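Every protein chain except one is present and positioned as in the full complex.
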Amino acid sequence: MTISAERPADVEADTPPAFIEPRKGWGGGWLSQHVGTAAVCGFLGYILGHWLGNYIGSAYPYIANSGQNALAVLLALLFMVVGWLLGIGALNYPLAKIVGREAKGEVEYHGWTKYFRYNLDHKVVGIQYVVGVLMFFFTGGLLAMAIRTELLSPTTHVFSADTYIKIVSEHGTIMMMMASSIVVGPLGNYFVPLMIGARRMAYPRIEAFSLWTFVAGYFVIFSALFFGGFPTGWTGYAPLQTQAGPGMISYLFGFAVISIGMMAAGFNLAATIINYRAPGMTWSRVPVFVWSIIATAALLTLASPVLLAAGLFGILDKTAQTAFYVTEHGGSSYLWENLFWFFGHPEVYIMALPGFGIVGEIIPVFTRKPLFAYRIAAAGMIGVALLSFFVWQHHLFQSGINPDMRPLFMLTTELISIPTGFIFLVGMGTLYRARIRYEVPMLFCMAVYFNFLIGGVSGVFLSDVPVNVTVHGGFFVLSHFHYTIMGGLIFAFFAGLYFWLPKMTGRTMNKKLGLWHFWTMFVFFNLTFFPMFIIGLLGQPRRVFTYARDLQTLNDFSSIAAFCLGASFLIFVANLMWSQFIAPQKAPANPWDSLGLEWQTATPIPPYNFERIPVIMTDPYHYSEVGAPALVDSGSGPPVHASTASNPDPASRE
Amino acid sequence: MTVEGPKASEENHLRRILYIWIALSVVLDLVFWFAIGPHIPPGRMTSTAKDNQFDFNVLMVIGLPVLIGVWEWLAYAAIKWNAKGKNTPESVGGPAAAGNKRAEVSWIVITTVVVLFLAGFGIVALYAGNGSGGGEGPNPIQQPAGAVKAETDAIQGTGSWSPNSNEVLPVQVIAQQWKFTYRYPTFGGFESPDLILPDNTQIAFNVTSLDVIHSFWAYQLEVKADANPLENNVAFTKTEQLGSFEVRCSELCGIWHGAMFNSGQVVSESAFMTWATNTESKNAQNTKNLPPFAWTYVPDANGAAGGYYPDGNVTPYSTVEIYGSKQPS
Partner (left out) sequence: MSKGGRLATVTALFLVVVGLVVWAVAALLVPGVPGGVVNFTDAQAKGQPVHLTVQTVGSIGFGAHPTWVSYLVQDPKTGKWVHDTSWELPAHTVIDMTVYQYDSGSPLRNQEWGQVLGTIGHSATLNGKTFSTYNSNTGNGVGHTFAIPTLNISVPLVGVSGNPCAVAPCHFNSPHNIETFSFKTPGPGSYNWQCFVPCALGYLFGNGGAMSTQNYMGGELEVVNQ
């Protein structure tokens, strides 16, 4: 086998970090580091922190008067997270280096226990993220069912007013924390190295750290329920956050932890995509999913620090009685609003972009057509990422901001709909004269277009300052962001999951259950959220437990549909359990006949992905193209289906 | 089946889609504009309500063809361009399918033009509508004539308003946890839990908060302005119809946020004058106990009740006692 002259000399020498075999006796047993030790160390840290907080703070007037100690909660959660990370082994390497010792390589575990440990294989981390994301989603979803139950009647109250506000806040925060990593975490981490022809991530330890931090963030935000919850909604406006009880610390610190995980994940992905592309993979041959991930990674890395700083100020205000957000003492309630939304707007594009990437990746496979206007897709992602930093004050149009800013941000917000529209051009172009195969992933992708269209157009209404007076702060904007985030991102996530699970686990998902899941989810999603546009126009504000009586019919319709939507996820869970664990069917290596590089590996994927680093000759979208170049230089890397490039009809190959 | 040349069938599809799109867009736009548009919330009770209803309708008329276009394309693709059936056309691969300069450039140009038009339209509407009923902060730019004078007079205590005088009526909205109250500076600065407004008058709402962030949303008046502590957020509208309206808080402010609503009335100018002067004299005793009218109210640092209005520095300011500790005996 000859090596192509393009290949850099040191690629052969690119070996993964040194793994050592488990030690006999100690290694692999209960006393090694795993989720159990992490939980124990986390618990011990919690106790230590709580005691320390009480020791330091009990005498302070505000703590003595209120009977609640926010400082103790802060230190408890802080030590819990540090204990958790120590217990899982995420800090072993940096600690050893800090102390100046030679860091031992990480033990390599095999078998099912590796999923419960700190693991440097990006594929294991990807699957761990799937579990983490589903945990968040399920909890947030339960809380959503509780919200819709309360809103069945404007007079009969299922929950007390303070409990209801706790539920609303917890639901929003958990979902936003999850949504920021729902695609980047599981699918980004799993598939980016495979798609760019790399054997590993640039920083496997940082990647694993981001996962375990993400899971720690779940426990922190969940702990809010134990501390009396927090009353501010996911937006955490000051000074209500300063007035709130210790549950607010769970929110502020939870976001701090999640933002650290986001920075780690983004940084790692960006470095990997920039530096670890296989030889021949120029920027014009990078899969569109990878483009979306690098645009997202830029946002993750640059926007999350602002949230961390904002959260830190909030924590100081609550524990040390500083006045960053308290206007009467020299601070400003506007400071939190601006810091939060400066992060918050890139945050929602962190959620939207990976969804665009997934649909761009999946649609060519099921239309058997190349991706239309590939360069425009990439430009759209970069354009959205860039512009997303210049629109944040559209959340503050009526807040009393400088009125000169209103026309300016209206303009920038309208402008961002141009690159956002590019993904529609790309999708519609790819659908043109296609031969669509209605597999479950394809259905979810088409639903993404349907839903995000509604979400996007409603966004144009919100960006218009006069109409914003009608629609801000009510159910219209609520429906807008559910359409874009849930209708766009979550549907895209399911598309990606159904598409890629056969490669991740080697087991296909049941198609019939998948179709049931899709149709029930799509229909009930639209039945739940479309009436909310009308409810919002008719004057119902957000986060209220009571509303005008004539809106009850619409609210009830929405609630019943929401219960059915919740039930539709059970179909997915049943499918997941059945297909993956109970009665698994072995999946072929490339069940969808995709030209993507990640599909040209065997199933299960070997630990270091590729026997030989492939040399890339073209982009992976030459479907139905007679005489198209092969994706990979023959003689290097894995074999590519010779027939795919010349025969457009997958059925004839069987 | 006769195999049509690719060019011909290509044009057929596109032409068919275009005609259907034009037909549907025209019909739905007309139906919307004439049948639904006049009923779009929040109604036509004030100048801002009318203007913003118009803006909404314009946006909808532009948005409907976009929605129809994409949905129609998706439906057409789902029905016509799927893999089943014998008469489906060949799928198109190769460079022609991977991009089409004309389509790409037209898309970019058209979306840019539409977007820039919408931005321009919004800016014009914002200026023409004197801020469109949204809160502009303490130094509003888009204001009706006479607003500056009315506001300056109000704060200096020399403001006055009478029916048929075309003067701007300043009304202060005080948001606190969890009720809105209102002060009328041109009537001695009395405070009332009722919001009564005169018809056919420019109103300047001055919205502030005594504690956390609230938002004053007068639904039928089409006014929405956040209430921030120590900030005066000014919003304008002109009442044009009699009737009642709902005020709801639209920024989460704590446990009873959902219960923070009241109704208000737009009455004739003479009826308003009667009500205002009567209430002014009825409340005279209590108004003496209120702090002098101001755009914002500074809390006293001391005391469980805070004495949030300035109290003439009876109790010395103390940084330690700010969080509601009891006053020293």
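Going by the order they are written in, the chains are A and B; count residues from 1 in each one.
Definition applied: a contact is a pair of C-beta atoms (placed from the backbone, for glycine too) under 8 Å apart; a residue touches a chain by one contact, two chains touch by 3 or more.
From a predicted model like this one, the values you see are computed outputs, not experimental measurements.
*Asks:* Just to verify: which one of A:N65, A:N275 or A:N402 makes contact with the chain not shown?
*Replies:* A:N65
*Asks:* I'm checking contacts with the chain that's been left out. Which of B:I17, B:L74, B:I108 or B:I174 qualifies?
*Replies:* From the options B:I17, B:L74, B:I108 or B:I174, the contact with the absent chain belongs to B:I174.
*Asks:* Give me the subunit B residues in contact with the hidden chain, please.
*Replies:* Counting only subunit B, the missing chain is touched by 174, 176-179, 181, 191, 193-194, 210-212, 254-256, 259-262, 283, 285-286, 289-291, 299-300, 303-309, 311, 314, 322-327.
*Asks:* Considering the whole complex rather than only what is displayed, give the residues of subunit A touching the chain that is not shown.
*Replies:* Within subunit A, the residues that touch the unshown chain are 61-68, 135, 138-139, 142-143, 146, 155-163, 166-167, 222, 225-226, 228-229, 231, 239, 242-245, 326, 546, 573, 577, 581-583.
The definition used in the following text is that only the chains that are shown with their structure count from here on.
*Asks:* Need the CA-centroid distance for the pair subunit A / subunit B, whole Å please.
*Replies:* 32
*Asks:* Which bits of subunit A are touching subunit B when the two form their complex?
*Replies:* Residues 61-62, 65-66, 161-162, 164-165, 231-233, 235, 237-240, 243, 321, 327-329, 333-334, 367-376, 397-404, 406-407, 410-411, 414-415, 417-418, 421-422, 424-425, 428-429, 431-438, 446, 449-450, 453-454, 457, 460-461, 463-470, 472-474, 537-539, 541-548, 621-626, 628, 648 of subunit A touch subunit B in their complex.
*Asks:* Any idea which subunit B residues touch subunit A in the complex?
*Replies:* Subunit B reaches subunit A through residues 10, 13, 40-42, 48, 51-52, 55-56, 59, 63, 66-67, 70-71, 73-74, 77-78, 81-83, 88-94, 97-100, 103-104, 107-108, 111-112, 115-116, 118-119, 121-123, 125-126, 129, 131-142, 207, 211-213, 215, 217, 219, 222-226, 228-231, 233, 235, 246, 248-259, 298-299, 319-325.
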